[in-house]
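A single structure is presented below for examination.
Only a single protein chain was left out; the remaining protein chains are all shown in position.
Right, chain A next:
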Amino acid sequence: MNGETQCHKVRKRVRKTAFKDVETKSQRVEDGQENDEADTVSMPLPKQALYNFTEGGEQNNKVISKEHTGIPNLEDFAYLKLKVDHERRPLWVCPSGKIFLETFSPLYKQAYDFLVAVSEPASRPEFIHEYTITPYSLYAAVSVGLETETIIRVLERLCKTNLPKEIVELITSSTKTYGKAKLVLHRNIYYIQSHSSAVLDTLLRDPLVAECCARTNAGLLEQKNLALMEGKNGLVQRDDDMVHNIARALEEDELDYSCFEQKGSKASSEVLGIEIIAERVEHVKRRCIELDYPLLEEYDFRNDIRNPNIEMDLKATTQVRPYQEKSLSKMFGNGLARSGVIVLPCGAGKTLVGVVAACTIKKPTLVLCTSAVSVEQWRHQFLLWSTIDEKNISRFTADIKVKKDSGWLGSVTITTYTMVAFGGKRARESQEILEEMRSREWGLILLDEVHVVPANMFRKVLGVIKAHCKLGLTATLVREDERIEDINFLIGPKLYEANWLDLQQSGYLATVQCAEVWCPMTAEFYREYLVQNAAKRKLLYTMNPNKFQTTEFLIRFHENRGDKIIVFSDNIFALRTYARRLSRPFIYGPTSQAERMRIFYQFQNNPALGTIFISKVGDTSIDLPEANVIIQISSHYGSRRQEAQRLGRILRPKPRSGQHFNAYFYSLVSTDTQEMYYSSKRQQFLVEQGYSFQVITHLEGMQEERQNLAYYRKEEQLSLLAAVLAADEKEMEEEFVEDSDASGDVSRILSKDGWQLMKRTNRSLRKLSGADGLVYQEYDTAKAKNVSSIFERKVIHHPLFRKRLAKK
């Protein structure tokens, strides 16, 4: 058919360019310019990962133009024929890679498990789920053991129509090369393993890879003892249970069972391997990615003799929830530790998952967090859930560096991203600590809040630290800058993603009632809003007096019910004004640690304090378990993850009898302003997770209360307006939260009460004068002789001396 030959040609063209890139890169490498510093050479992505659907598309895919329906990019898939028993099947699979799952189908549970393993969830509201199949999701599927035929067969069974050709093509081409070769550390020697000698041949034919192989035996080594080590499971643990459940649910006959099983038994006997020189492992990994054979990385921690075990176990009282267990089982599938990312909602117990992983591997662990507060929190959690000795946990932040006898680092080290990735000059101690980190061979590196850190920082960190197993933990894998794909190949595939609605229904997360409350602007404020510049506008719609009133009303309402309320505001000016006017404590950047602790303590234990105001500092992992209402009065432009994270602050179930919703999230927006736009954008993510946002245009009971609320009188409103307009640039800015002082070691002396007004350093004058770090410096005295005295110079530049000393 004409259509087919056409797409064939297109694909060929793509392939050619892919190879060309590869060649030029190897040229450069051979010229000996390859840099050992992994952070300066970026990690490439496999070519297959950039698969473009539109190129290989069938001619039949009509794209309905916008004029007909008003909706852009509508595609017409009516040509796909439905199967006879399509009502029994739960999936629609579109040639563009989107899959729609009916949750009311009897096969929902099994189909859901399968789809979560094979594709990316895009949107999961109550009745119809939407997923997308991408090369990345297939990579993840392969790494947990699903094979090409299995995936295609199961999809075919579950789909209402015949599986479109494009999908079959995508699955075949993606899974053809992924998961075929594995990098294993066994008895302190690195091997590339594979079932098929063809794959190893292809790899060996490449000159770079061949260079990195150990030369003990020429050519391939057949590792029979490795096969024994693998046991019955073969190269990759296959998720047999899941597949069997599906087959059974579909009531297929015996014949079909066997097709799922046969691959496994045959594969177990032969596992071939090539030995790699330890220093060249990074290069091999990179090269294999370029060759489109990304290596699965698994760490055989049980047989790792070189790194000593740490005495660390889970306490007997620790309870691991079923979804946490499931995520860990994906990581430790066949007795080896897989690298990857686990996505769990905020408040669902990610820290515990990290602790359990560390206790399983029992090797030196490095934990990277986003802020000094999280460092404390992780340490607390480690002590709480595991039997590790307090002395063995070391923290490394700008404020705290404690030296032990054996060096700086304990078996578990907790630090921040900025401390490790910082590229500039450091104090001597930091430098030492970093050297120690660099030279150590880490068993496990835990990356907290993986979505926050920019990809370049990751590359730097991962270039500096050598770890066998990398586990990324996050609540939201969406990023505004779309660099999320890179993380797949820097850390590993997504191992597990939890469903927020499911967790809610099982009672592990609070059921949250989300509401957007519309506050109209007052006439004067809106007038000013129309004429001012962008920054002032933001301040104006935040300081809207109606918003003030709404906030006060909501606070009173919830405090009367005994709820604990947190009010978030990004903008400091607003935060201070609101908190002062409503007489509540507030916490922002400059608030001292002692003050923060004091406020938190009061908030949690004192029934008289029901509300606190927090700025952006509250966004990073601070544990506030007792809050169940969040009011958001101002927020960052459209950041979806920020909204999701704030929801995480309250997503801790609080038993409260007789009420369905036990947590509330209010987002206050001023109508007819830009805020409406940003607010809807940010809710998108939560809506896709299944939360519904209710819009409240009118709060019941508020009209009567109005005169008792703040800023009711016109004069007050006008004076507020004047204050807002007078606010200078600096005050209007959003708070810039510097998580850890990467720029220097400024230790803060905490004042006993009140806020931190100045920073005090307890360093020597040397540091102040910039001489810290200098040990010896030579001055070139010979040069100094050549400088003529000021009296002899022809031209005197300094104005003070010009007149007096200039030669006439």
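A few remarks follow.
Basically, a residue touches a chain if its C-beta (ideal position, glycine included) is under 8 Å from a C-beta of that chain, and two chains touch if they have at least 3 such contacts; residues count from 1.
Heads up, the rule we're going with is that contacts and distances are computed from a predicted model.
For the chain that does not appear here, its UniProt entry gives the protein name "General transcription and DNA repair factor IIH subunit TFB5", which is one of "General transcription and DNA repair factor IIH subunit TFB5", "DNA-directed RNA polymerase III subunit RPC3", "cyclin-dependent kinase" or "Anaphase-promoting complex subunit 2". Of the options A:307, A:592 or A:673, the residue whose C-beta touches the omitted chain is A:673.
For the options A:302, A:527, A:580 or A:802, the residue in contact with the chain missing from this view is A:527. Summarising the interface, chain A meets the missing chain with residues 71-74, 520-523, 526-527, 530-531, 671-674, 676-681, 684.
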